[in-house]
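Rather than the whole complex, this shows some of its chains in their spots.
When the chains are written out, they are named A, B and C in that same order, and each has its own residue count from 1.
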Amino acid sequence: MMKVAIIGATGYSALELIRLLNHHPYVTITEIISHSHYGELLSDLYPHLKNIMEKPLIEYDLSYLEKEVDLLFFATPAGISKDLIPDVLKTSLQCVDLSGDFRLLKKDYEKWYKKTAPASEIQEKATFGLAEIYPEEIRKAVFISNPGCYSTAALLGLIPIIKTGLVTKKGIIIDAKSGTSGAGRTLSSMTHFSEMDESLIPYKFGEHQHTPEIEYYLSKEAGEEINVTLTTHLVPMTRGLLCTMYVPLTQPKTAKEIEKLYQEFYEKDLFVRLHPLGSLPQTKQVVGSNYVAIGIHVNERTQQLIIVTAIDNLVKGAAGQAIQNMNLMNGWSVQAGLDYSPVYP
Amino acid sequence: MMKVAIIGATGYSALELIRLLNHHPYVTITEIISHSHYGELLSDLYPHLKNIMEKPLIEYDLSYLEKEVDLLFFATPAGISKDLIPDVLKTSLQCVDLSGDFRLLKKDYEKWYKKTAPASEIQEKATFGLAEIYPEEIRKAVFISNPGCYSTAALLGLIPIIKTGLVTKKGIIIDAKSGTSGAGRTLSSMTHFSEMDESLIPYKFGEHQHTPEIEYYLSKEAGEEINVTLTTHLVPMTRGLLCTMYVPLTQPKTAKEIEKLYQEFYEKDLFVRLHPLGSLPQTKQVVGSNYVAIGIHVNERTQQLIIVTAIDNLVKGAAGQAIQNMNLMNGWSVQAGLDYSPVYP
Amino acid sequence: MMKVAIIGATGYSALELIRLLNHHPYVTITEIISHSHYGELLSDLYPHLKNIMEKPLIEYDLSYLEKEVDLLFFATPAGISKDLIPDVLKTSLQCVDLSGDFRLLKKDYEKWYKKTAPASEIQEKATFGLAEIYPEEIRKAVFISNPGCYSTAALLGLIPIIKTGLVTKKGIIIDAKSGTSGAGRTLSSMTHFSEMDESLIPYKFGEHQHTPEIEYYLSKEAGEEINVTLTTHLVPMTRGLLCTMYVPLTQPKTAKEIEKLYQEFYEKDLFVRLHPLGSLPQTKQVVGSNYVAIGIHVNERTQQLIIVTAIDNLVKGAAGQAIQNMNLMNGWSVQAGLDYSPVYP
């Protein structure tokens, strides 16, 4: 069994790693690490883990971890892993970073995260873990920068079409809606139950830090610079993320033609569910699982191609994709430990 | 006191008329009418109306109503009022139709509603009750066709800018999200609690019957034909509707300049709340009230103007606007019976 | 118009006072007071109040208030009003305290609130504002201690039967369930949306500070000492409070006999809705209104009388009842400013 440690173990992405790894055939969680709660039992903080994870939280200590484990998952808030990972890369440990610290170029990181970026030479060692798109790179990697939740849903919906000449590269709009777990467990008025319940809350327009991540990989795939308009909204539900994306067609195309293109693009990808034309994904249909559901619609009157993608933000948008990357890095079946059915209803 | 009757009294729009008219200084509800439940007490069907509305439901009978009341609210499902209103127009009764039967041109009605349209000469007698935009026409009207919920939120957000030369008339996108009460009280799997709860559900892409209503009035205001891309989504909450609308600018403009334009456009409108730049409307901030909240954002990297509007779909999107129209028709204060504060939290 | 000030104006009870007083025929809000936010506009903190309450928050200054207003509503957290009200009582101001500071005897307050109690001679000047039960006392009062939300729902359900010999005075159980707004706007993990959503949370068993308030007034009405078992649960909804109460019968009685007793007890009370036998109150049927709905069931196999009461915790359980008390104190119609229909659905 491969031994792993989770750093930042009290956050929601870490809880989800623990839930999913509970079933993984090749992995055991050896250490759980938390600076703010070290010494405590995670199951005291989170009674849902009683009998499941009874280890105490420990402090981060790389020289200890180097001897005890094989892989580190960083599930830390922004600005932590960028200072810790440079030393990890000097060891033989594999490393998957779920935070945004290594997803962006230096200038973009500093602009969007408003923090000092990691050194460019370190940043370049990170492989972007968008598992359906870059499986070959990931198989060879030892250090993965795991994509953001919005980025995952947006890029998996847009990349198949952006690589073609069928759409204009200007005017792409991503209207994204997420459950509140994407905002984490830090308390705020916006996510106080009485204020979030029965409300739909647009936030961070023009400022969401996943914007440059989406643009960078879209541009890379298209071979030209692409800017997108991304808006983000909080929906009164805990899990689930849906992107409704609008892409102007350059020439009349039917939904059937577009569908064929997506079918071919994703035909070997076990976690991609292409909905039949006329049916659109609903978030509840993927919650609890690593699936991404994709629906296609062509508005023939306006020649807009509309792509809808739905994921569980904590699974495919965070912990599930991190495990998928670990599976690829280690040559395991991509579904190992990830064959969860959605929890429905 | 003016005497009114409500036809289709067991639907959600009718319940909301009853709630709001409870406070109206110049109006009393004289009759409540239901074909499917006549003879029953509305407060038996809906115990929240105990002590508030203890009248029995009666059958529709125009010759009786003509003698007893002054105004009819039709809160009937699609396809009912179109057959009843032609005879109403031969009487001296005022009439406000909350259904979609008279909102569209004959060909559009038949295409989008898939029903036989009312005769064009009758349709032309209807005044479109978008109260902030057509107050003069409404003041002179006796027969109002009340706008749809999505149409109200979309048009109030778009009309101020569409009248200018600042935006292209192509590529307008309306990403609309609604609480479930907009789907009415007809039972369906989609709105079964266990399936709708914790889910975000895109529906009727390319087919929503409010599309031609929005396009018709946008085109009229712009002086040229405009097509829009409208998508609709159900959100797991009962009330509230939010439109995120994307309008390509033809020339660089700051949000400040756009804001000024909206401030001037709506400066006398008591139900319009323009959010300060940097703040966006949340649905809970208007629920229970007749307000429309409008937020403005300019994405300077993509030159997209983004307008966000939020309403309570049952108030400003239905019953509240119907009362606002009645107030205008009768020369009363526009706020009569509508000075409700939102219910927050 | 009577002029009122609200102290503690940023809390949920205060927001509800503002919403409800918006319609009051005899009252105007002259000042809103907040220690933590003075100088700010309340409508900047709460955009739902735009155009409705545009006053700035000021600091508490009794000598100023004495000149400017006629009545003070204290909507402050526990432990504040007990220090401020003694000086208020030296003025001619009327005063309604929505906090728990004056609801209990000295020893009970110190035990259950774990704070130093107000002096007994001041506490004795407070009239307990359970409006349906003590209207005569309230009419003569100048200083009202407004009941707690759980206490209101429990006492209005139990007092009619406790005054009779039909039930044992031992073994009364109150299983209470509340929406989250009762827990206020202070941020906590328990009321963080991601953790409260889709969960049912029992809390404060054996420790809820409304217990002695319920016992004191039950004992007073019964003429003997009564202890109750109260449990409290948070439900994933914002508003609404329901008590399911179990009272052992001393002799076989049918529900019909019990119903008659309640009908007579409450026959003149406009805010009490007695459900017909076989129908039980649902919280949504009262939300937004000052009604208390009461349902009666007799389990004939176990000779338990079960009383169910439902209220909106922020209206009948706080701000609505405070206004009802003000109406009584001033000889106005009890419904003045409170004739709101529930917001349904």
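What we mean here is this: a contact is a pair of C-beta atoms (placed from the backbone, for glycine too) under 8 Å apart; a residue touches a chain by one contact, two chains touch by 3 or more.
In this text the structure is predicted, and so the values were computed from the model without any measurement.
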Remark   = With 3 of the identical chains shown in place, the whole complex in this structure file contains a total number of copies equal to 4
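FYI, only the chains that are shown with their structure count from here on.
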Query = Closest chain to the protein CA centroid?
reply = B
Remark   = Expressed in whole Å, how far the mean CA point of chain A lies from that of chain B is 39
Key: chain A and chain C, separation of their C-alpha mean positions in angstrom   = 46
Inquiry  = With centres defined as the mean C-alpha position, give me the chain B-chain C separation in Å.
reply    = 36
Remark   = Among all residues of chain A, those touching at least two other chains are 179, 194-195, 197-198, 236-238
Ask   = Across the complex, what residues on chain A touch chain C?
value = 12, 179-181, 183, 185, 187-189, 191-198, 236-238
Request  = Flag every residue of chain B that touches chain C in the complex, lowest number first.
outcome  = 12, 15, 18-19, 22-23, 46-52, 181, 185, 197-198, 238-239, 270, 273, 275, 279, 281-282, 284-286, 288-289, 291, 293, 339-345
Remark   = The chain A residues in contact with chain B across the complex are 170-171, 173, 175, 177, 179, 194-195, 197-203, 205-206, 227-229, 231, 233, 235-240, 242, 244, 246, 248, 280-285, 287, 295, 297, 299-302, 304, 306, 308, 310, 345
